[in-house]
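Only one protein chain is missing; all other protein chains are in place.
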């Protein structure tokens, strides 16, 4: 910008009059920008000055020192060690991890639900298509908060009381001796890591890498020599190393079963996938799934019939038509809105407290804010966190968009 | 094209807002209404009834202050606040006083920059459990799932209690009292913890209150009281002494029924005379009319009447006076002398 204006001023130095700042299109842009910049600076200065005088009047200050103090409250579900004596910062980290967990799980299931519903909505089966339309419309047209509250209540009443599983003469038995779905959540066996678990993990990674390599090799031979190698060795390469390692290192990975005898209130041991997590996860996936279904439907409809027919005319089998011709084109339409749905899901997960799930809004933006009264600091950190997540996701989207754009003519 | 609605609202808001400077009393009198922060809904303490009128124990205090300051117990704007918003609402001047069963703690009084004006209800945190669970003491709750309302001191007390006694529990944070009841009744938690008064109120709404017991342990001190912004002592004094006037009125037997009579002429008791403004100039000292206490008492009665009407034993809440009886009856209510 600077170079352009210099160039301009050099050219017209002798003829410059102040009125040109408004009337001359070359300078008008500069004038407007200068005015806008000044207004913005003034606005921020005004807000800042107000903040300072308000804080001074109330005897408060902006300080993040409270983050080191003990939080004092317990969190039911945490993926890292946390007690009520941990700091507020750690409570916030627990919240961040919980948000990321439910967002990730939600995105995966919402995609599955959405793709299934989107494809089925186009199905020739009248009943299925209608049912899927009803599902999509019901969830798209009712606020997510109401759905979270309703689904939370449904999950609460649909599970049994864990006391039914407890004691010597329990009314109910664990499913397969391992699982129990209660109104507190799903009890399942916990994975216990023993010595040698690392090797099993490495073997698993090696298997996945090998399987991907095999697929690539098959494709490469197909394209270079026209020979079609069989696909099944992929599964062998994938599964053999971890299974072998598992049996070689006995006891590397074990399961600890839920214990129904230890306590009179709850099943102990094992893992508990808490009811709040289940309810929120379910609500977000089903809600977002309805939106994804619409995107998928639009994506498939956007591929013209000529493409399918042309592929069939080339002699491709139906599955290959779908994989090689329809899907790649449909994906280009589906993926950008899909990613913004992921973004929406992540942002909607901030309603977690409605079902009692301790996400970042509930810990940092809720309990910590309440207990410390540090509203400005907490909300600033909260917004910053969501902003970083969003920018990261839209960064991924931009990269994807630019790769697809390259293929356009 | 909707700019005028916008501007109109801005105008209306600016007119209604006034200036929340240091002199809250002047603002309130100029505005003609008292902005009182209350809870979004807790039966007995503050909740709108079927016809939309706010009523409850905390509401009655707001009305008494409005009556003392403005002479009109209905000149109150009730501003519902949540646990999160109550302190900012007060700090920013959106409300003039907060009567939202708020626990008086050191840090709230000092760090948050507020001033508590006495205690209108002595409470403590307890546990509610189903009777068929067979639990008789909170110590038996090892491993239990406990529903707790989030954003209150109860959360912290709960964590302290279980840590101190070295027993484990599973907290379920819940936003509103109504949702906590739903979870508790559905069996999603074994116990529900909140202030004992709240537990009694909650149990009163159950279909079979007898199937639930409140455990004997009270695990915390919860002195609940009204609060105002720090630094405006005149206003703080008005709230404090209005509360004291209600308490003293009960002690001296001044009720909403006889207050007009007693205030019409000076009686035998000099203390009552000073309270009701027939003797001395206490009203002038506090910056109000001489009949300020008469108005406050006529608004909803003295402390005992307010208690009986909203949360007492004849109401569905059914709370006994307990600690909240007059000091002469073995309780903790002890109004400083009016002289």
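Labels A and B are assigned to the chains in the order they are written; within every chain, residues are numbered from 1.
As a working rule, contacts are C-beta pairs under 8 Å (C-beta built on N, C-alpha and C of every residue); 3 or more make two chains touch, one makes a residue touch a chain.
Note that in this section contacts and distances are computed from a predicted model.
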Looking at UniProt, which of "Inner membrane amino-acid ABC transporter permease protein YhdY", "SUF system NifU family Fe-S cluster assembly protein", "Copper chaperone PCu(A)C" or "Sulfur carrier protein ThiS" names the chain that isn't shown?
"Inner membrane amino-acid ABC transporter permease protein YhdY"
Which residue of A:308, A:350 or A:401 touches the chain not shown here
A:350
Contact partner of the left-out chain, one of B:177, B:295 or B:324
B:177
From the list A:98, A:182, A:285 or A:361, pick the residue that touches the absent chain.
A:361
Hey, which of A:65, A:143 or A:318 is the one touching the hidden chain?
A:143
If the hidden chain were put back, which residues of chain B would touch it?
1-14, 16-17, 19-21, 40-43, 47-50, 52, 77, 79-82, 84-85, 88, 91-94, 175-179, 181-182, 185, 204-205, 207, 316
For chain A, the residues touching the chain missing from this view:
1, 22-23, 25, 29, 32-33, 36-37, 40, 47, 50-51, 53-55, 57, 123-128, 131, 137-138, 140-147, 149-150, 153, 347-348, 350-351, 354, 361, 365, 369, 375-376, 379, 382-383, 386-387, 389-391, 394
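Definition applied: only the chains that are shown with their structure count from here on.
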Take the average of all CA coordinates in chain A, do the same for chain B, and state the distance between these two points in whole angstrom.
42
Enumerate the contact residues on chain A facing chain B in the complex.
58-60, 72-76, 83-85, 153, 156-157, 161, 163, 183-184, 262-266, 268, 275-276, 353-354, 356, 358, 362, 366-367, 369-371, 373, 375
Which part of chain B faces chain A closely enough to touch in the complex?
83-84, 87-88, 91, 108, 111-113, 141-145, 150-152, 155-156, 158-160, 162-163, 169-175, 182-183, 186-190, 230-231
